[in-house]
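The structure appears below as structure tokens.
Every protein chain of the complex appears in place save one, which is left out.
Let's turn to chain A:
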Amino acid sequence: MKTTGNNIDRRVRYAGEYFQRDRAMHPPAYTPIYKTSVTRSPQKALLSIEQSLSELTGPMFNHNDIGPLDHDMILNYAQDGEPIGQRIIVHGRVMDETGRGVPNTLVEAWQANAGGRYRHKKDTYLAPIDPNFGGCGRCLTDEDGYYFFRTIKPGPYPWRNYINSWRPAHIHLSIFGPSFTQRLITQMYFEGDPLIDICPIVNTIPDKDAIRRLIAPLDLNASIPLDCRAYKFDIVVRGRRSTLFENRLEGN
């Protein structure tokens, strides 16, 4: 057992607080166009609290948490061949609101297969299950906040919202950061998909620019010739102020 802490200063000190969340960039809880939100949305105002140690800290991850193929959805569930579909790379950078890369951040991804079906015991869509595709991956960002996955482009699929609703092709992404306050789940969409504009889940977001930032452009420069195309998707988590430390007297 070891003890951490500064022997000189016995007061409890805080690293900088995180910026206030701009709720206008996020979907409100109650969005009747997305029918499931109607009974699952809190109706009372959220309680605004000051950030304490409980909010400024969060689980930390390292390479012991993930395996060597976890980021490669083309190979990480291959049984007797590779999955069917368009081979792609998804890459980008996790940054905070000041533009700094966020290192050692766990990014988890999950998606449907090329036919639009999830490997999930509750998914009953008639598209086939791909025996070689699990549909999930995870990686840690590097020192500059960069991450990448290799995968198959997911297919769109129908869902029960309106009678004839189809989800645009998308990849779910779950992002940590060094604090529980930065926890975020989002969805990445693909440039050029006509289903994006009419998707009730996309349209829970009131801000058009915030929607635009969820659409990954084709990035030919990051593609691998004769192998796979690439899509670039940058992710922004909450930024923070910083307090003075002996080893960082400049603050920010």
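The definition used in the following text is that a residue touches a chain if its C-beta (ideal position, glycine included) is under 8 Å from a C-beta of that chain, and two chains touch if they have at least 3 such contacts; residues count from 1.
The definition used in the following text is that contacts and distances are computed from a predicted model.
Visitor: One chain is missing here; what is its name in UniProt, given the choices "Phosphoribosylformylglycinamidine synthase subunit PurS", "Anti-sigma factor", "Protocatechuate 3,4-dioxygenase, alpha subunit" or "Sugar ABC transporter permease"?
Guide: The chain we cannot see is recorded in UniProt as "Protocatechuate 3,4-dioxygenase, alpha subunit".
Visitor: Out of A:P83, A:G145 or A:P178, which touches the unshown chain?
Guide: Of the listed residues, the one touching the omitted chain is A:P178.
Visitor: If you put the missing chain back, which residues of chain A would it touch?
Guide: 1-6, 9-10, 12-15, 18-19, 21-23, 25-29, 31, 34, 36-44, 46-60, 64-67, 70, 76-77, 95-99, 108-111, 118-123, 134-136, 138, 172, 174-175, 178, 180-181, 183-187, 201-202, 204-205, 207, 209-211, 213-214, 235-239
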